[in-house]
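Notes follow once the structure below has been shown.
Shown here: the complex without one of its protein chains, the others still in place.
Let's look at chain A:
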Amino acid sequence: MNNFSYIKAASVQAAIDQSTAGFNVKYIAGGTNLIDLMKYNLTRADTLVDVNRVQENKDIIEMENGGLRLSAFATNAQTAYNPLIERRYPLLSRAILAGASAQIRNMATNGGNLLQRTRCYYFYDANVPCNKREPGSGCAAIAGYNRIMAILGTSESCIAVFPSDMCIALAALEAIVNVEGPEGSRSIPFADFHRLPGDTPHLDNNIGQDEIITSIDLPAKGFSKNYSYLKLRDRNSYAFALVSVASGLDLDGDVIREARIALGGVAHKPWRVEEAEDFLRGKPANQSNFRQAAEMILKGATGYRHNEFKIELAKRAIVRNCMMALNPATQLPGAQPSV
């Protein structure tokens, strides 16, 4: 059988020790992605180190800089429904609740969410070429059925999309990912956490083999007054985004003091374009300015045979979502469009 050892780590350090000591060790949190990958025979592990029981605090910690620290080991559900998050970072709460299903969110952890793998059909089918699964074998999606694939930041090696919702909000909020490893701990700004495919599509992110995500820091600024998360997908729940947008606005009257816009479902990582956010600074919050920002965000986007539509859709979604952010009460639950 595909046997593996299973160890429950009592602390982060113990988990790291297990990982460095063993061969082909993987951390397991909620298991909602990892177990599927193992069943599909795409991932193998000789040892699974369960990080759900680490003694570190799973509560949300208020930091001195006015921000919050989320435990990587808390579940997506615990995070989304935490009153502090609901009040101060409702954008994050909305994004999490737009993802997966209630059952999965009850199992899935914040750390695992950051590391979930793409949903590219070809990645999951071991009998077709895929550079992400098997470097150098080719990319079947480029000439294949690529409706769900990326339009930004693609490469000749891979056009896959990073499927998370939560991470789109974290990107907009400029979260910081804290990791610990054999060489100590470090903090990675969200924008540097995930990678573009380039010619190394087998690497999704910049975390090291034995490193463990311990927490995620949210800066003080939560955009809790003017925010919105919009997810466009093939069914109203339990489907990954074809395009999603997280918007956070800081307004002075109807003038934008600061804007954050992150796109999901369009690239190998959450997509943000500083130029567009700079453009919005000091401008009135209206359709035409948002549209101009959208054009900047989508600059250089290229469609493939079946996903050309994403380019215009993403632009419209940005405009709509920023307009919804002006009045968050207009949002429907589950990140359905309304206004």
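The rule is short, and it goes like this: a contact is a pair of C-beta atoms (placed from the backbone, for glycine too) under 8 Å apart; a residue touches a chain by one contact, two chains touch by 3 or more; residues count from 1.
Methods note: contacts and distances are computed from a predicted model.
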Undepicted complex member, UniProt protein name, chosen from "Electron transfer flavoprotein beta-subunit", "cytochrome-c oxidase", "Aspartate carbamoyltransferase" or "Xanthine dehydrogenase YagR molybdenum-binding subunit": "Xanthine dehydrogenase YagR molybdenum-binding subunit"
Contact partner of the left-out chain, one of A:61, A:143, A:220 or A:255: A:143
Among A:89, A:122 or A:304, the residue in touch with the chain that has been omitted: A:122
Residue among A:46, A:156 or A:234 touching the omitted chain: A:234
Residue touching the undisplayed chain, where the options are A:26, A:105, A:272 or A:320: A:320
Hidden partner chain, residues of chain A it touches: 1-2, 41, 119, 121-122, 125, 127-128, 140, 143-145, 147, 232, 234-239, 242, 309, 312-313, 316-317, 320, 334, 336-339
